[in-house]
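Here the complex is missing one protein chain, while the rest keep their positions.
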Amino acid sequence: MNETLLQVKHLQTNFYTENGVVKAVNDVSFAIREGETVCIVGESGCGKSITALSLMQLIPENGKVEGGEINFSGKNLLDLSKKDIRRLRGNEIGMIFQEPMTSLNPVFTIGEQMIEPIQEHLLLSKKDAYKKAMELITMLGIPNAEKIVNLYPHELSGGMLQRIMIAIALSCNPKLIIADEPTTALDVTIQAQILDLLRDIKKEFNTSMLLITHDLGVVAEMADYVVVMYAGKVVEEGPVLELFKNPQHPYTKGLLKAKPVIGERKDRLYTIAGQVPNLVDLHEACYFADRCEHAMDICRMKQPVLTEIAKGQKAACWLYEDGENR
Amino acid sequence: MSEALLEVQNLKKYYSASKGMFKKFGDSVKAVDGVSFTIEKGEVFGLVGESGSGKSTIGKTILRLHEKTDGDVMFKGKDVFSLSRKELRQLRVQTQLVFQDPFSSLNPRLRVGDAIGEAMVEHGLVSKREVRERVLEVMDKCGLSPFHIDRYPHEFSGGQRQRIVIARAMALNPEFIVMDEPVAALDVSIQAQIINLFSDLQRENGLSYLFISHDLSVVEHLCTKIAIMYLGNIVELAPKEELFDHPLHPYTKALLSAIPIPDPTAKRERIILTGDIPSPINPPSGCKFRTRCPMATDLCAEKAPDYREAGAGHFVACHYV
Amino acid sequence: LDSSSTKDSSASDKKGNTESSSAKSTEVKEYKATNLEALPNKTKARKDTFIAGISAPGGVFLPYFYENGWDGNATDPMFAPLVNLDPTGKPVGILAEKWDVSSDLLTYTFHLRKGLKFSDGSPLTADDVAFTLTLLHDPAYAGEQDISLTAIKGGKEYKEGKVKSIEGIKVVDKETIEITTEEVNAKSLLILGGQVLSKAYYGKDYQFGKLDYLKELYPKPLGAGPYKFVKYVPGQEIRYVANEHYYAGTPKMKNLIFKVIDTSTSLQLFETGELDYAGFSADDDTVEQLKSLGFANLEVGPVNDYGFIYVNNSRPQFKDKAVRQALVYGLDRQKIVDVKFKGYGTVANVPVSKVSWAYNDEGINKYEFNAKKAKELLDQAGWKVGSDGIREKDGKKFVIRYLTRTADDPIIPIAKENYQDIGIKFEPEIMDFNAIVAKLGTKDYDFAAVSTSQILDPSDPVEEFATGNANNAAGYSNPKVDELIKKGLNTLDIEKRKVIYHDLYKELNDDPPVILIHYRQSAKAISGQIEGLHPDNFTGISASLPNISIKK
Amino acid sequence: MDTPNPIVNKQVKTVVKSPSIWKQTFRRLKKNKLAMISLFFLLFMFLLSFIGPYFSPYILDRTNVANMNQPPSAAHWLGTDNYGRDVLTRLMMAGQISLTIGIAAMVLSVMIGSLLGAISGFYRGVVDMVIMRVADILMSIPGLPLLLILAAILSEWKVPAEYRLYIIMIMLSFVGWPGLARLVRGQILSLKEQPFMQATEVLGLSDRRKILHHLIPNTVPLLLVVATLNVAGSILSESALSFLGLGVVPPTPSWGNMMDAANNFMDFRKRPWLWIPPGTAIFLTVVSINLLGDGLRDALDPKMRR
């Protein structure tokens, strides 16, 4: 059994806004073992990206990690000095951002931006770094690498930019890759190619991966373990097979039902009625209760905790609590 | 028989590729290299293809955000590129575009409510007093909550921004929308909600779409006609059922085989594309796909295949079908 | 914007010293250096160099041709004149041993000293003098010397190209030159006896009507003064070295430097030993400061000019003599002087400087500030106070627009207040010098502040009051004055002229063409280790340059 | 049992009006202590300048030579100048002029400059060429002769002193716009290429709206800096213009000409009460305008919201 590489415990990240405190990540815990791929899925706006950014300690200025622990190879990242964190970033933890267009600096060429971490962490010469950058570009299926390195971000298509972001994240062979929707802008053939690539890397270097995606197909292909989030909280988690076969939480069930499947050709897609709560004024209750088909009185009064229901599978739902806990 | 809403004929769009402004190198990027299609009223036209094959470029060019290089675009029988300023302004109400990248297409200094509402007021669709109500309505349809209205774009998650952009386009009640990856950033439940909204609008208001997406399951669900693009050209175009049931072009086949299935236990056979990935700056001779095509022959290198009708309404560009 | 082309005030003040017979120029106060130990190290380190300040030389080092008064100062040490003024303003011979004037006062004969040489060793003869005067008659000559004032016989014809030489200029022998003029003019002597240019050097390529070749020589001066030119560092300094061919012997001080300075920091430059000599406009702050230095010899005395306000006599409201008198009575000139010079200025009532031999204020009305009197005079003149407190006559308000160059002109607040009190509206307006001059020329003004340039001859400042004089910016006309002006120039006898000018001053005092404001003083600071320097009001330091030395 | 709290805000039918941008900005500004102090200080300066003189026992322009150059005392809190005038009274009167000029010239030049710059950067092409070339010409004509000529014309037309002030303000902004316009244009050029501007095109917004609501607000930080710097510049250049006969006409005081009155070394060394008060007034005004500008900048920056 591989060792745990990353252990997140009770992570709490809040944003201070005019309208109040946004509890974007609210007591989130999970772990990633070496060589394991953990997927986070969940409602858009539920705090997936912020969770990832909290790990890198790159949350926007008006936000703050206010509690919890992030243990990475035995060190609590929250205790590290700025310098040590910097050394980890890009080198041991690579991150792929969700919006590639705004995430690349418009005034530097692709090449200039790619060689930076290579030079910084792998200490290669500029020439070698360029060579490596071009290799990466080719590896990610973008033709004409020598020309691409001289282009500016706005001259590439969305998919190309996303692959550039992936290339940057992979460039220093990190131990952990955090990928925030890495393949949304890619066509399926390229996506398949990239997923293969990620898998190869994972196998070869025993790299762990935190994958955030909406595409349940991708989850099914890539994940070893899945964490489902809703409104800043983990509502269910479990090994991928279990979870797809046997979703427990009503939200997870809804998610799986909502996905259009090739060849099905339904008239309407299944949707979960209602809307996500405002993360500013959350009350003591199950946050999903208002949209839940099985909502009970208790759901509106007390928050369920994440408990193990089946082997390795946990859910936070009153449906599965024993009577005495109520 | 439904009328043609949008007619695109042999559209070309080349970007001149240059580094900075001093050194010119290479030729132009042939982002769109002769594309023709027709979208009828009430139709959802899917555009699928390789990343970088020119989908977004088509979307922007037919709405005259870029100047074309060649070809014709007719909207409701009028040439889009020869519209007067006034006519163009009318076109802007009738047509909309949802950008691929939602964040950068939102003005960082504009509150979301204003971003959605301003065009409505500008075009006199609602009065200033009513606008807020109308905005809330649209937001609700697109899965946004009322409390979002006074926030600024950077305070949203990727998916929420996507919904803002969709709401902004919907607010004008257009007849035709270009959707550039509108649902890629959305989680499936919201995605379902939005897609349902799209089909409702299509059904009830006769709204037409050019729907650009990588997610073939969504495309299959929503679109009536689908075009597959490869490197600036449409390689196959057919009604939905026809395309999914009888794909002809080898690229289409590869594409369909690569769709990830949301079932971890599923076994699948993927057509792996190997070979050099060509660049739009100097595409390969003959058939552009030949470098990666499992069935390429010498003929493919010599001659570009004709774009022809292989069945009823089923067009394809390949020598071997 | 220092735009007057007058000579350096700091180097041109007269020392009214004790031997002077004139009883009027006695206000000079001297303070001797008390502590030579305090001399700045820089000064102490200088053994054979004397440094004086100069404001803004332009680099044209040729008398008559420079366009910039400072260049005039720069040429003084290099080019000696035939005749110059002594510290009392009377002519003395320099290169000319003596001169004779014919009894009809029309012919001047200059007798040059024997064996004069230019600084390159070449001889200086009457030919050079003749050449100099001829050059000034050349039609291409564009300098500011107006030789026509002397009315040399045949000069006009020469200028027009009708004759080949000037009839009135006659070289008698190597050392004697005779110049015949056609009009008596008390000022001709100084013009004719000006600085001498070498014919051999400056006249080599001379052709009638073409003077451009001289431009080449502007930066390479050659004269017969006590110092010769070494080097001009543009905008920085002019360096000279003692001229061994100087007629009175090689000057004792080997090196002379005119350093370019700005008046706003000249005090600091003197204080830190960058300058051996500096002149300042005197006020109590400056004098105190200079005294406190301890190492400076200080002379505080009057300056050879005066300040006044032009009044446009051609405007109806100022035509009336009583009104002009009222305007003088109504202005607290003492206050202006006090504010401006803080105890070192006096109110002017005579249109000549106190250092001039012509100065005489006997029987002169002092026009002490008297608002009541001013009001009476105005009332009499028909200017009645209107409802808004402003006087009016024939429906016209009494408003004075006053043109001045600087915003901190003390006349502005004081005149505004004073005139307000007697019912006149005073509107100041600030303008650049050239614009004011242009307005004076077209008589498009009410009041304008001016200061005279250095007064070499008492006639200089008053000539323009003559009716019809083209420079009569005041538009003043008084037949009696016209006559006295003419008379003053028609004799060369100083005693006679004194009387004439006294009469003129009395007349101008009663019927004032302008409002005289101030006489000012200057503080001249000389480093304690310098001996023999006696700056005067007519030649500045140049007269004593041959005599200075460093105290051992 | 109390009723459970609704977790989700049900669609509120009664539409809450969103606070206007100005109200919101001011609310945020209020949280910035420095900016508020500055705001109050500026208000204080205005009151002092426009109301203060009425409480002064001294008549503004009355000279009193017997009383000249007095150091601060109980009778003259800030001493007297070399005409014996009360420095405090003059300081307050001067404030009227300096504050007006500083702020009005700033507003005017920022308006002209940003608008022309935006138009030029937005339309490019011929419009851009014309505006920029006019700017080039204006920038290459030396200010000094231009101002001298203006002075000559004003005096020719006998424009009364009190109106000249307005002309100077217009003049200052007229001379000042090309620089600002170029700065703004530069920013607009890159803003214009950003996708959100493409989005406005898709929405069919009018050019007016694109410029005024989308482009210029994004240059606000720059404009605020220029504006605040401009105030200092205008206050000081007013006195420089006085020398050319364009500024306020003495004896009317302005902070700038009060400072200039102390331009010799002796006043500088011996009579600090002549220059410290106007200098400090300018300094504090400029600093508070700037801090206020900073505060506004932050308040208007959506990403700075807390």
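Letters A, B, C and D name the chains as they come in the text, with residue numbers starting at 1 for each one.
Here, a residue touches a chain if its C-beta (ideal position, glycine included) is under 8 Å from a C-beta of that chain, and two chains touch if they have at least 3 such contacts.
Quick note on the criterion: contacts and distances are computed from a predicted model.
**Q** Suppose you had to identify the omitted chain by its UniProt name; would it be "K+/H+ antiporter subunit F", "Inner-membrane translocator", "Glutathione transport system permease gsiC" or "NADH-quinone oxidoreductase subunit K"?
**A** For the chain not displayed, UniProt's protein name is "Glutathione transport system permease gsiC".
**Q** If I consider the whole complex, including the chain that's not displayed, which of A:S54, A:T102, A:T189 or A:T271 touches that chain?
**A** The single option touching the absent chain is A:T102.
**Q** Given that one chain is not shown, which residue among C:K199, C:K228 or C:K259 touches it?
**A** In the full complex, the listed residue that touches the missing chain is C:K259.
**Q** Quick one: say which of D:I51, D:A75 or D:M129 touches the chain that got left out.
**A** Once the missing chain is taken into account, the touching residue is D:M129.
**Q** Which of these, A:E18, A:E69, A:E116 or A:E321, touches the one chain of the complex that we don't see?
**A** Once the missing chain is taken into account, the touching residue is A:E116.
**Q** Of D:L236, D:V249 or D:L292, which sits in contact with the chain we cannot see?
**A** Of the listed residues, the one touching the omitted chain is D:L236.
**Q** So that we can see where the missing chain sits, which residues of chain A does it touch?
**A** 53, 56, 58, 60-61, 82, 86-91, 95, 97, 99, 102-108, 116-117, 120-121, 152, 154-155, 165, 168, 172
**Q** For the chain that got dropped from the picture, name the residues of chain C it touches.
**A** 1, 3-5, 49, 51, 56, 58-60, 65-68, 140, 142, 144, 146, 148-149, 215, 218, 233-237, 239, 255, 257, 259-262, 264-265, 268-269, 271-272, 274, 432-435, 437-441, 453, 470-471
**Q** In the whole complex, what residues of chain D lie against the chain that is missing from view?
**A** Counting only chain D, the missing chain is touched by 34, 124-125, 129, 132-133, 135-137, 139-142, 144-146, 148-149, 152, 179, 182-183, 185-187, 189-190, 193-194, 221-222, 224-225, 228-229, 232-233, 236, 239-240, 256, 259-260, 262-263, 265, 268-269, 275, 279, 282-283, 286-287, 290-291, 297, 301, 303.
Quick note on the criterion: only the chains that are shown with their structure count from here on.
**Q** Give, as an integer number of Å, the spacing between the C-alpha centres of chain C and chain A.
**A** Averaging C-alpha atoms per chain gives centres 90 Å apart.
**Q** Check each residue of chain D and list the ones that touch at least two other chains.
**A** 8-9, 195, 303, 305
**Q** Touching two or more other chains, which residues of chain C qualify?
**A** Counting only residues that touch two or more other chains, chain C contributes none.
**Q** Please output the residues of chain D touching chain C within their complex, sorted ascending.
**A** 61-63, 65, 68, 82-83, 85, 148, 151-152, 155, 158, 161, 239, 242-245, 247, 249-251, 257, 260-261, 263-267, 270
**Q** Using the touch definition up top, name the residues of chain D that touch chain A in the complex.
**A** 4-9, 28, 193, 195, 303-306
**Q** Taking the complex as given, what residues does chain A use to touch chain D?
**A** It is residues 16-18, 60-62, 101, 154, 274-278, 282-283, 285, 287, 289-291, 297, 300-301 of chain A that touch chain D.
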